[in-house]
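Removed from the display is one protein chain of the complex; every other protein chain stays in position.
Presenting chain A:
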Amino acid sequence: MSYAYLFKYIIIGDTGVGKSCLLLQFTDKRFQPVHDLTIGVEFGARMITIDGKQIKLQIWDTAGQESFRSITRSYYRGAAGALLVYDITRRDTFNHLTTWLEDARQHSSSNMVIMLIGNKSDLEARRDVKKEEGEAFAREHGLIFMETSAKTAANVEEAFINTAKEIYQKIQDGVFDINNEANGIKIGPQHSLTNPGMSSSSGGGNQSSGCC
């Protein structure tokens, strides 16, 4: 299926906060009750529509475990959006946000849109981090914020789509240079201005296409 834009996302946060579940709920509309520890970096994709335009999301789901950090870091580059996830029932996952944020800012493009997500909102009885705290952290660091539940699907669509809306807005405002692929954005085939055969390097610079 053809699309107007492709946005690259990365999902980050401590192990067990529900990153893979959020992705699964978004792409497959189902919930995985057992913790399938992610090894390294997994992949997911889905098409969405914003402003009448088809946008393909290419999503990298990273492992939260410390030992994979050096691998997952190599995926920040070229991400237009990041979902930074914590678990509202585990304060330690909230306390680690600063470290995640530093890591993300250091290794990614400066325009990357970051969505802060407090996940497992269905577990209200076990809540350990107030919604206001998440909001305050997001405000302080210039992030968008939402509470979600990968189990009930509450706000899951919204989290992925609102991030895309923000990226889309930044493109409209001219903040993102869409010809620089390091920003994690690509123009779809039918929107390409140059010879379609060359589309993987259609951006002005022409130095990025390594193949053949």
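FYI, contacts are C-beta pairs under 8 Å (C-beta built on N, C-alpha and C of every residue); 3 or more make two chains touch, one makes a residue touch a chain; residues count from 1.
Heads up, the rule we're going with is that contacts and distances are computed from a predicted model.
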Hey, which one's the missing chain according to UniProt: "SUMO-activating enzyme subunit", "Rab-GAP TBC domain-containing protein", "N-acetyltransferase domain-containing protein" or "RAB guanine nucleotide exchange factor (GEF) 1, like"?
"Rab-GAP TBC domain-containing protein"
Return the single residue from A:29, A:77 or A:130 that touches the missing chain.
A:77
Option touching the unshown chain, where A:120, A:151 or A:186 are the choices:
A:186
Listed in rising order, the chain A residues that touch the chain left out are 6, 36, 39-45, 58, 60-61, 67-68, 70-71, 74-75, 77-78, 181, 186, 188-189, 192, 196-197, 199-200, 209-212
